[in-house]
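The complex is shown incomplete by one protein chain, all other protein chains being positioned as in the whole.
By written order: A, B and C. Residues from 1 in each chain.
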Amino acid sequence: MRELTYTAAAREALAEEMARDPSIFVVGEGIGQRGGNFNTTTGLYDLYGPMRLRDTPIVERGFIGMCTGAAMTGTRPVVDFMFVDFILDGMGELINQVAKIQYMSSGRLKMPMVLRGSIGISGASATHHSGSYYPLFVNIPGFRVVVPSNAYDAKGLLKTALRGDDPVMFLEHKALFNQKASVPEEEYFIPFGKAAIVREGTAATVVALASMIRKVNEAADTLAKEGVNIEIIDPRTVAPLDIETILQSVHKTGRLLIVDENFGPCGIGAEIAAQVTARGFDDLDAPIQRLNGVHTPTPYSPPLEAAVVPNSAQVLQAIRDLLAE
Amino acid sequence: MRELTYTAAAREALAEEMARDPSIFVVGEGIGQRGGNFNTTTGLYDLYGPMRLRDTPIVERGFIGMCTGAAMTGTRPVVDFMFVDFILDGMGELINQVAKIQYMSSGRLKMPMVLRGSIGISGASATHHSGSYYPLFVNIPGFRVVVPSNAYDAKGLLKTALRGDDPVMFLEHKALFNQKASVPEEEYFIPFGKAAIVREGTAATVVALASMIRKVNEAADTLAKEGVNIEIIDPRTVAPLDIETILQSVHKTGRLLIVDENFGPCGIGAEIAAQVTARGFDDLDAPIQRLNGVHTPTPYSPPLEAAVVPNSAQVLQAIRDLLAE
Amino acid sequence: MADLSKEQYLALYRQMFEIRRTEEQLAKAHQAGLVHGACHTYVGEEAVATGVCAHLTAKDSVFSTHRGHGHALAKGVPPREVMAELFGRVTGCSRGRGGSMHLFSPEVGMMGTSGIVGPCILQATGAGYSAKLMNTGAVGVAFFGDGASNNGAFHEGLNLATIWDLPVIFVCENNMYATEIAFSYATRNTNMAERARSYGMSAVAVDGNDVLAVYQAADEAVRRARAGNGPTLIEGKTYRTRAHSEGMPSLGTYRTQEELDAWKARDPISTYKAKLLQSGAAAESDFEQIETAVQRLVDESFEFAKNSPYPDPSTVSNHIFSAS
Partner (left out) sequence: MADLSKEQYLALYRQMFEIRRTEEQLAKAHQAGLVHGACHTYVGEEAVATGVCAHLTAKDSVFSTHRGHGHALAKGVPPREVMAELFGRVTGCSRGRGGSMHLFSPEVGMMGTSGIVGPCILQATGAGYSAKLMNTGAVGVAFFGDGASNNGAFHEGLNLATIWDLPVIFVCENNMYATEIAFSYATRNTNMAERARSYGMSAVAVDGNDVLAVYQAADEAVRRARAGNGPTLIEGKTYRTRAHSEGMPSLGTYRTQEELDAWKARDPISTYKAKLLQSGAAAESDFEQIETAVQRLVDESFEFAKNSPYPDPSTVSNHIFSAS
């Protein structure tokens, strides 16, 4: 099967859906002729022109608010926000409007808006270009929150996002942009709320997200050589969260570690740990553990930056500690 | 001892500190002559005039950003934001600037800013005036987050907030404004990160916040009559969170329930459950449980509104269920 | 005086009168505890919504703010649905989920009011974007106050609508105050139309208590928008004669009895009636007929609302997402 990069796979999803549905349009800074800061829209401007590939001034709040009104009136906006850090300026629109309009209108209005862009720590981007912030959107009711870890998922999940009628935060980790995976030519969709079992095992369950999957896989490779088989689960969407798959795995393994680059306090790992402890308590042979990025603004200097992101050695150690409990 | 309402106690803290420190000023809509939408500043305008009691246009982002610059240059702003829902428009300033300036400047700048205002569901305020949002500020490094449950704590914690050099989210639940408590005439401070043991007991530990304390107390009264003694812990500040006090209590009781009006997913209860399950696993005689407000935008109609806030009967039932495990 | 048919003249009167009577009923109901949350009336400002919405159809979208009863009514939401909503009933236009500050009725193009000041400006811009992209000929309309004009949403929304020539009407109801903050305190340039023109857009200031002046300005603005010639800001200079919100003092620390009385004397409804009578465009009996019919409608609406059931608490989690 052909291989595509994460970025190319997502772009293909967008291109297919734009060809199919004339009500889809994209807004963002440099997503027109330029094709997007991260090549998210390369080639599409020439096909669809400025009304559907709409370059904007630097008004994150403004264009999110505008797209809210557009989504309420029959079109399907895609907000290409470049870095998730930027849309914090539109948080009022996101939380008070985008997430609430369907509810307030008792379901008579839809909110088919896809908000996409980069997250994560990578390449000394420093603290205004390294955020992830997904727990915020999980805490607030009304968002679908998608965090694909590979090109195949990126395409299938973006297709689902673009067909649905709900607001979707589609968050692409920078460290994954150039990573390749097999992506079929045939159309496919990946449903929200369905975790992927990345690797089967019985010794312990490790839930990981986005760029952490690779690091956990490395650790699992090492352990496999020692005859220890780790089960790795990628939730793919953190809202909805497929807790059933995690519970089933813990039922089998009795041990759970959640590895997440993002902050620990009130993070995804906390939610998973709380749900598993409430519902899978009797399955647990050891305390649930979390491995998170350090709870600090992201520093610029490479050795500092490296110190805040969980690395493969730490992942391996965390799994060993869990197994030793 | 004299009794003061929650609002009066907090106002007294502000008044004392403003009298002491001429670099403190307050900004907000209607906090001048009018004395604040919730009487937070009544009487102070006449004492200190418009430079220190600064009425603003409707520019939440603007005045938070302005206060950021003020705090960096030697003054001590108090942002009186009325409803926490409004400052979502300033989330970019809060997360990218207020919370990060000390770190980015390697501690050479301070950020003595107190952001205060109402949270919580009460009185058919509907979804744009019922938010709480504290998990968001707990997830992000750089904030002190204070959620006082009574007049005494409100005063002592606000005094601490106003003396410190860190950004503090001081969140006052609407349902508590008129509740009275004994407040001494003598000056006192309550440190951040020190939970209050509201009631001692051995059968189970219940951690609750703000307006939930009263409901848990009611349930505990009922159970006390049955000879069952519940320990109630009020963290008072959720960042920093006094997990040690909670762990000690669970060590004694073996059972833990967290009652929080705010949303469950990635909420405070998730964080407490995750920490206790990681560090106090062997103390647990039953799965940790959470009782949260329903994960939905807040509806307006009173019967719907009542259906999303945990009530005393639900609290009691949740404790009974926990005890029965 | 604008050149309208008698029916058109009277329709404007009827609309204003309906808003007024509905809100007087709501204010009483608020005192009686039937309205549960906040209630910001539009009393004194009815000419603005009326004059603008007269040009709109259900395909056009209106977005409004905390003071939105008049906009919803003028856009065609029946009084009984507005009342039932404020009473928290399942028959309300938002099925009881919204209340006074969250009025939704997409069926008639009332796309919502917001308890947060500002967003309506951006959302109307988005409705304009949809209309232009899908070539529907519809317009997006935002109603907002003087207070909102200092907010960043005003800056960003007006600019976007202008640079993309979107079919949007920005209607600023300048009632001189934001709660108790005077517009002249909140900005050094109280000339709203000038501020709007600084974006390169068309803008006009009108007497917001003169329904015909508003009607005419809106006529031009809607034509311009539908013709693809871009947005317009209409500043309606008006005044709210009741308190900012029911239950608050009607004077407060910010305005004088004289100012209030002077504006009451310029009431948009009675002055319009006098004008029509004086010019012979309509007769006393026309007004009597309308007033009786509206009063009956309002009375029936009140009974309807008061007797409607509350929503079923078991439905509280429905409609967070589209499939639910």
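Definition applied: a contact is a pair of C-beta atoms (placed from the backbone, for glycine too) under 8 Å apart; a residue touches a chain by one contact, two chains touch by 3 or more.
Keep in mind the model is a prediction, meaning the values are calculated, not measured.
J.: In the whole complex, not just what's shown, which of C:Gln8, C:Thr136, C:Thr187 or C:Thr271 touches the removed chain?
T.: Residue touching the chain left out of view: C:Thr187.
J.: Identify the residue among B:Met66, B:Ile197, B:Ile243 or B:Leu323 that touches the chain left out of the display.
T.: Looking across B:Met66, B:Ile197, B:Ile243 or B:Leu323, the contact with the absent chain belongs to B:Met66.
J.: Could you tell which one of C:Gly44, C:Gly115, C:Gly152 or C:Gly208 touches the chain left off the display?
T.: Spelled out, the listed residue whose C-beta touches the missing chain is C:Gly152.
J.: Counting contacts across the full complex, list the positions on chain B that touch the omitted chain.
T.: With respect to the unshown chain, the touching residues of chain B are 22-23, 25, 51-52, 54, 56-57, 59, 61-75, 77, 92-93, 96-97, 101-112, 141-142, 144, 164-166.
J.: Residues on chain C that touch the omitted chain in the whole complex?
T.: Contacting residues on chain C, toward the hidden partner: 150-156, 159, 162-163, 185-189, 194-195, 198-201.
J.: By the contact definition given up top, give the residues of chain A that touch the hidden chain.
T.: 29-30, 33-34, 37, 55-59, 61-62, 85-86, 89, 123-129, 294-297, 299-304, 306-308
In this text, only the chains that are shown with their structure count from here on.
J.: Counting only Cα atoms for the centres, state how far chain A is from chain B in Å.
T.: Each chain's C-alpha centroid was found; their separation is 30 Å.
J.: When the centre of a chain is set as the mean of its C-alpha atoms, what distance in Å lies between chain A and chain C?
T.: That pair's centroid distance is 41 Å.
J.: Could you check chain C for residues that touch two or more other chains and list them?
T.: 94, 97-98, 102, 114-116, 118, 152, 320
J.: Where in chain B do residues touch at least two different other chains?
T.: 61, 85-86, 89, 127-128, 295-297, 299
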